[in-house]
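Mind looking over this structure? Questions follow.
All protein chains of the complex are present and in place, except for one that has been dropped.
Going in written order, the chains are labelled A and B, and every chain counts its residues from 1.
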Amino acid sequence: MRAVKVEHMLSTDIITHVGLNHYLVLSALLFVTGMAGVLIRRNVIVLMMSIELMLNAVNISFVAFSKYLDKLDGQVLVFFVMTIAAAEAAVGLAIAVSIFKRYKEVNIRFFEHLKG
Amino acid sequence: MTADSFLFWLLAAVTLVSGLSVVLVSNPIYSALCLAMSMVGISALFATLGAYFIAGVQMIVYAGAVLVLFVMVLMLFDLKTELATFSRGKISGLIKIATVGTLAGFLAGAFSMSIEFMEKPATKTVVAEAGVDMSRNLGTLLFTKYILGFEALGILLLVIAIGVVGLARSKGGTHAKH
Partner (left out) sequence: MGSDAFEITVNCIKLVLVFLLMVQAVPILVWLERRGSGFIQNRFGPNRVGPLGLMQLLADAVKFLTKEEFSPKAATKLLFYAAPVFALIPGTLGFAAIPLGSPLKWGDYTFAIQGYDIGVGIVFILGVSSLAAYTILMAGWGSGNKYALMGALRASAQTISYELALGLSIVGIIMMYGTFNLSEMIAAQQGTMHFQAFGNTIATSWLPNWGIFYQPLAAVLFFAATFAESNRLPFDLAEGEAELVAGFHTEYGGFKMLLFFIGEYGHMMVASGLMATFFLGGYNIPYTTTEQVYQFFLGFVESANAASALTSLAHFIMFTVKLGIFLWIFIWVRWTLPRFRYDQLMDLGWKTMLPWALANTILSALVIFAVSHSW
């Protein structure tokens, strides 16, 4: 079985036949890109944008599964995720504007300590 | 290479490059505009997967409203200097990137190895045809099977709207009562 697997991985079918695998790997790459953004960026707004990127990566995998399993439930869940993400972005931005108004700074290294 | 696969690779490349630019570019406004490009790419990917209605909604909600809000807030802040774009410390940064890369590898490997064990269900609930049929089925599903989630979402949105107005009118907010 291992020999068949290696052969399958080396054929050019991967490029010409786009299957569920491709969409899932793309979703995973986008997700980890967003996660890297959350971990290494310091601007609060860019942090929230990276979170949006992560949520969209999850949306891609939902829709890909919905197509390949022929069920519409994936798309309904995408609805929910999209709505909640948009609402969360709105609240996050409201909080960020309040923070900027008070501290004139949106670099999170000033807010790392739970004080004041 | 067929047109479908070429389209997928092109859109995947655009989306990934834009996604990486969101994280790597130092000017936050360029970052937001790259995220908008990424959203458009994701919407096109939804269209290649046959989810036309979701693609349209993605454009309207994300690329047309949420990201415009992000860009507007960034322009209001008008930050002249970025004190530190990336987190301090090269070693901790490297550890973070390595962790993230390992996670990516795990995910990709797990998907590739387990796809063949997944079975398609016996009953099909969707006819993947013209956009209108699917939208009708989507609406029916949303209002019958997921009605609880739908109503809960409505209440959640109401609470969020009231909460944001309350936040703006609170003591430190932009519309505080003096």
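As a convention for this text, a contact is a pair of C-beta atoms (placed from the backbone, for glycine too) under 8 Å apart; a residue touches a chain by one contact, two chains touch by 3 or more.
Note that the structure is a prediction, hence the values are computed from the model and not measured.
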## Note on the structure
In the full complex, the chain left out is in contact with B
### Message
Using the document's definition of touch, tell me which of B:L11, B:C34 or B:M59 contacts the absent chain.
### Response
B:M59
## Note on the structure
Residue positions on chain B contacting the omitted chain are 29, 33, 36, 43, 52-53, 55-60, 63-65, 68-69, 71-72, 75-76, 130-132, 135
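By definition in this document, only the chains that are shown with their structure count from here on.
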### Averaged-CA centre spacing for the pair chain B and chain A, given as whole angstrom
6
### Task
Flag every residue of chain A that touches chain B in the complex, lowest number first.
15-26, 28-37, 39-43, 45-46, 48-50, 52-53, 56, 59-60, 63-64, 66-73, 75-76, 78-80, 82-87, 89-91, 93-98, 100-102, 106-107, 109
### Task
Provide the residue numbers of chain B that touch chain A in the complex, in ascending order.
1-2, 4-5, 8-9, 12, 15-16, 19-20, 22-23, 28, 31-32, 35, 38-39, 42, 45-46, 49-51, 53-54, 57-58, 61-62, 65-66, 69-70, 73-74, 76-77, 79, 82-88, 93, 96-97, 100-101, 103-104, 107-108, 111-112, 115, 118, 120-121, 124-126, 128, 134, 137-138, 141-142, 145-146, 149, 153, 156-157, 160, 163-164, 167-168, 170, 172-174
